[in-house]
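Got a structure here, written out as structure tokens. Questions coming.
Yeah, one chain of the complex is gone here, protein chain that is, but the others are all in their spots.
Each chain gets a letter, A and B, in the order it is written, and its residues are counted from 1.
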Amino acid sequence: MDWGLLLTQLMNGLQLGLLLFLLASGLTLIFGIMDFINLSHGSFYMIGAYFCGSIVARGGSFLVAVLIALAGMFVVGAVIERVIARRLYHADHLDHVLATFGLILIFDALVHIVWGPSGMAIPLPAILDGQVTLGSLVLPTYRLVIIFGGLLVAAILGVLVTRSRLGMMIRAGASNRTMVEALGVNIHKLFLIVFAIGATMSGFSGMLIAPITEASIGMGNDIIIIAFVVVIVGGIGSVKGAFYASILIGLIDTLGRSYLDDLLKIFMSLDHAETAAPALSAMLVYILMAVVLAFRPQGLFPPAGVRA
Amino acid sequence: MMAWLPSSISGRCYCILLALLAVAPWIFQWADQPFLLDLLSRGLILAIAATSLNLIMGFGGMVSLGHAAFIGIGAYCVGIPAYYDLYNGWVHLGLTVVVSAAFALLTGAVSLRTKGVYFIMITLAFSQMIYFTFVSLEEYGGDDGLVIYFRSEFPDFLTMQGPVALYYWIFATLLLTLFLVHRLVHSHFGRVIVGAKHNEQRMQSLGFDTYRYRLTCYVISGVICGLAGMLLGNFTGFISPEMMSWIRSGELIFMVVMGGSGFLFGPLVGTGAFVFLEQYLPEFMKFLNSSWLEYWHLPFGLLLVLLVLYGKGGIHGMLSKLDSKTQQSGQ
Partner (left out) sequence: MTKPLLRIFGLCKSFGGIVATDHVELDILPGMIHAIIGPNGAGKTTLIAQVSGALKPDAGQIEFNGHDITSLSAPRRAQLGLSRSFQVTSVFLPMTVLENVMLAVQGTDGHSYRFWRPVQKDPKMLDKGMTYLQQVGLADRAWHLAAEISHGEQRQLEIAMALAMNPRLLLLDEPMAGMGLEESARMIRFLAKLREQTTILLIEHDMDAVFTLADTLSVLVHGSVIATDTVKNIRANPEVQRAYLGEEHA
């Protein structure tokens, strides 16, 4: 067993998990509090990457670009909430699906118009582009930055949700919506803030990944599905659930892709294992979801008082 | 009451529509527009798929965001045998029915334990699961898909060779599907499905085990959609996992809602609108500005948002406003 490789894969899994968490935490709150399915949440991921990329391309430093882009994402999120999402909260889920599906098409087309059809590479500053040596292990610096950034945001969000007044309203909203309304909280403002924070975090996730993969049209359309799986597995409306489920799914997906063929070779012939492994590893995450749903339909960590 | 003895304006419109579809190949031949027959063939295949989605979504209230998976399954049930030089249509048909039913039974058994948002997300996730499975199957082309060199063969029965013959296969399947769904929703079984859409708890208190009825309905719908996939595989001659991406499932939902969810002919009309837009919206954009051709998703997306905000009931909804008040729509 190559322990160095295993550790690298664990880091990769953790990185994927944290990126997922940035997407899923906003998604789960919007789901839980507004009962709103936002398929276009992945578009924020893409827009964040493009915002950040264009500022870097105009000579901004990466850090400054991220900060400006985050503010931009908050505004984008707030505008979308105000203009479209707010009018749909009371519509049924089918309407949510259709309208936000339309939004995806609109966002993809707009990005196409503004930035053109080809992707946008985001160069990293030299200081982040190097490698760090930890004992016998060599890791790319930027990978550690992603993990650190993800954990930092998770910690901030955790404190915000559990300690602040806003967090109290958010938690109350996720477990009992009508009660929050009855308490006289300005529900419109709460929804606006939650939606905008969700968009910002989704955008942040896109900014973090873009230097590795480059920003491209539709980049959020696949990862958003995994983020939905995270939301379901973690329990709708639960930030804590989203965190654990993200890490779990990030690890399962990454480790599955690299080790499943070795595992299968124990049971079957080399040939079969090599054909079956990729297919099976692609399914692992969804199988996990099916198992969770079969035994705990409300998810692993549902918010207090929610029964499925 | 009957679709073929309509007393309403919308009913008559649909009758004329079906009659036109029946003679469409002659019209196109006469007008020398073979391309239009292609477009129509594809549209009708999608209409079969959309009608199957309408059965669970429009009548049964089960909003599936993964229905395109069945199109893919049906297509690969033609493609994979063809890859091994097996072109017997009965084998393709049998495989399609069995595999679609099995997939529907397995995924439905899990998904239908949940409701609302969960159901939408789970059907979506299962379709992604099968999508990625086919992407990773290198043997069958993976991402790049498979080419089907010959159409399914039905020796001593009917041929599928030639665009007109294939068109009539598709048209006949569509008619059968519409008839089946019409009978189904008015049968004992259909009443249970429709009732469960409106109030599931009430149905249970009336003694119906709604879970089982819904699962049965889901399987029927999956098989019909699988058949649409089988036809699509034969029609395009090229299949790839892309056919079952969740974007395709979203489009199917659009077709149903655009036409009128929960109405027999809604999906057919909605699919017509979709295929028309997909074909001519890019040309319209190009007409506005020659470099705008690729931006047609922008007005299409806007249309979707507007449809949700202002277009309740879809095209059928608008048509039935023309009907007299006594005529209850959808009956």
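The rule we apply is simple: a contact is a pair of C-beta atoms (placed from the backbone, for glycine too) under 8 Å apart; a residue touches a chain by one contact, two chains touch by 3 or more.
Here the structure is a predicted model, which means the values were calculated and not measured.
For the omitted chain, the shown partners it touches in the full complex are B. The chain omitted from view is touched by exactly one of B:Tyr83, B:Tyr168, B:Phe189 or B:Phe238, namely B:Phe189.
Although one chain is not shown, part of chain B still touches it, namely residues 1, 183-184, 186-192, 194-195, 198-199, 201-210, 213, 216, 328.
Keep in mind that, in the parts below, only the chains that are shown with their structure count from here on.
Centre to centre, using the average C-alpha position, chain A and chain B are separated by 31 Å. The touching residues of chain A, when paired with chain B in their complex, are 31, 35, 37, 39, 84, 87-88, 91, 93-95, 97-99, 101-110, 112-113, 117, 221, 225, 228-229, 231-232, 236, 275, 278-279, 281-283, 286-287, 289-290, 293-294, 297, 308. Those residues of chain B that touch chain A in the complex are listed here as 57, 63, 65, 110, 113-114, 116-118, 120-122, 124-126, 128-129, 132-133, 135-139, 246-247, 250, 253-254, 257, 261, 294-298, 300-305, 307-309.
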